[in-house]
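Missing here: one protein chain of the complex. Every other protein chain is in place.
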């Protein structure tokens, strides 16, 4: 429970109405059920709902101006206010206190104070986990792993040998950190080598034998990173695969061996980053986008959803489509393609006009 | 074991031959090994196999007419017959009976009669599971979860706090229900905001800070839904993410926070649905298709494989390609593009003809 006055202060918003109202829930305006509910208004589209639901308390965008609700707080950036409100009203994932007797912890592992190890977890030899961490359940952690403080590891996560996880990291369920890289070599020239240089159509050498390249490196995840459910980050071959501090990966993302992702990146679900790819700071990658092996993406670049990158992306550039091009080029081509029917009509008209002229001049 | 007569009746098919034949297996015509095998013929392509394998019992499409097999059943829609046959010959996934001693069940959780809780499962406080359910093994279920009756939860599945699962639901292995949404906000205008409105190429504002929006909502999965292996359904931010009754999700699908999917949809593997996307009833989405945040798809729409939706899709419309367009537009553009070489030739011819005319008129 917080008072509306406390909330207004925390949001740095402008309060109108009763500061002493007790708020117990933050809800969508459609879901307001009582006088302790606070409706969050993200846009003017829901103003009608406020009346219908007899809403008495609301947070709303300053740009809407005073709204027709007894008590309200105006804020400049409502999605930020939502984030702040959900800090106040957070409902953390349940995990047991202490170490569950069903957890299997190697005697050489070290577990920090106030760290919770849930049911059916396994922790391998020489692994060191800091203080205030939570391993929810059915988590598997190999040997020689280091985990910092205040890190949350959800159910079913695997963290492989020698990986290093920072402080305040969140790893969503069923993510895999530190599987082996997808690294193979053919003793002779392989099929892709025969078509890659000029994008040929005919394959002329063949993968009769495939030799595995073992992965002896690790994964390093810096502080304040979030890893989505089902996401897989492969270990480096010799060195490391690194995720920079503050970076957030959505669900079901593939990060190949030796990839390096900078700080404060946002990478949306089902994207794939090839081996040894190098992503700068504050890069945004849309859903289902792809970055091949060894490609570089500069700081602050934006890669649109489903884009297929085929060359290095400069800093601050937004690219889209497959093969990915700067958005300006993409839009120009779209314009050109839309003119195709007109061009075809114009061509026909010209053919007729020229035929007429030829006839007139006795060429017909 | 069923007799061929019982089978014909169950399939509502037309029997020719011996109704008393005992059938113990349904197999592909290539795999028939004995007089108790029933071959399922889905098309005329396999008729030759029936002879080669001395097949004595078969189910075949009515459109083929009488076939050269001693005992057979003709059915109007053979894939439906396959479904019906596999109801008769189903081999349900193995799970233990009762509650395994290695399962960790919070004392406040309630488990219904005839529900099986397999090895190394964990069930959190206040969770309520109905009757006749099966949790196969290594399943993790958080706090305050509700699961209906006759629901099957396969190995390695996670179901997060406060989620609600209906009756007769099937959740395939390693699926994640109720991870946190991928929801973040920059305190100032972010990089995507600087390029989105007009799809600009140059990023002019930067994600120097990223603030997490906690997810306190849940996931609601209605009756008769099936969730594929590895599929991830994020919880709502404030409210719910909902999967309507009868809908089937394939493997490795991402469903973002607050998304809503209607009834009887079919969504194929590796598709992604963004946060707050809204999908109607009976929608089909092909494999690797993508639906961005906040987009709406009308009832009975069909989205082809790998399509990248960029606007709302009307009811009953089939769209494809990236950016996705109605299939008619897609096909028209393909036709136009195929004419490009001809257009280039025609242009060249016109240039020559005009040059000739100009020469003739003394303009050359």
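To keep things simple, chains are lettered A and B as they appear, and every chain counts its residues starting from 1.
Everything that follows uses one rule, which is that a contact is a pair of C-beta atoms (placed from the backbone, for glycine too) under 8 Å apart; a residue touches a chain by one contact, two chains touch by 3 or more.
In this text, all values refer to a predicted model and were calculated from it rather than measured experimentally.
Which of B:35, B:70 or B:326 touches the hidden chain is settled by the complete complex: it is B:326.
Checked against the hidden chain, the listed residues A:13, A:78 or A:160 yield one contact partner: A:160.
Contact with the undisplayed chain is limited, among A:29, A:166 or A:290, to A:290. Touching the chain that is not shown, out of A:61, A:124, A:280 or A:298: A:124 (per the contact rule at the top).
Residues of chain B that touch the chain left out of the display are 26-28, 31, 40, 77, 79-80, 82-84, 86-87, 89-91, 93-94, 100, 102, 118-120, 136-138, 154-156, 170, 172-174, 226, 228-230, 246, 248, 250-252, 264, 266, 268-270, 282, 284, 287-288, 300-302, 305-306, 316-322, 326-331, 337, 340-341, 343-344, 347, 350-351, 354, 357-358, 361, 363. Although one chain is not displayed, chain A still touches it through residues 102, 104, 120, 122, 124-125, 138, 140, 142-144, 156, 158, 160-162, 174, 176, 179-180, 182, 184-185, 187, 191-192, 195, 199-204, 206-216, 230, 232, 234, 237-239, 252, 254, 256, 270, 272, 274, 288, 290, 292, 308, 322, 333, 336-337, 339, 343, 346-347, 350, 353-354, 356-357, 360-361.
Everything below uses one rule, namely that only the chains that are shown with their structure count from here on.
Distance between chain A and chain B, defined via averaged C-alpha coordinates, is recorded as 23 Å.
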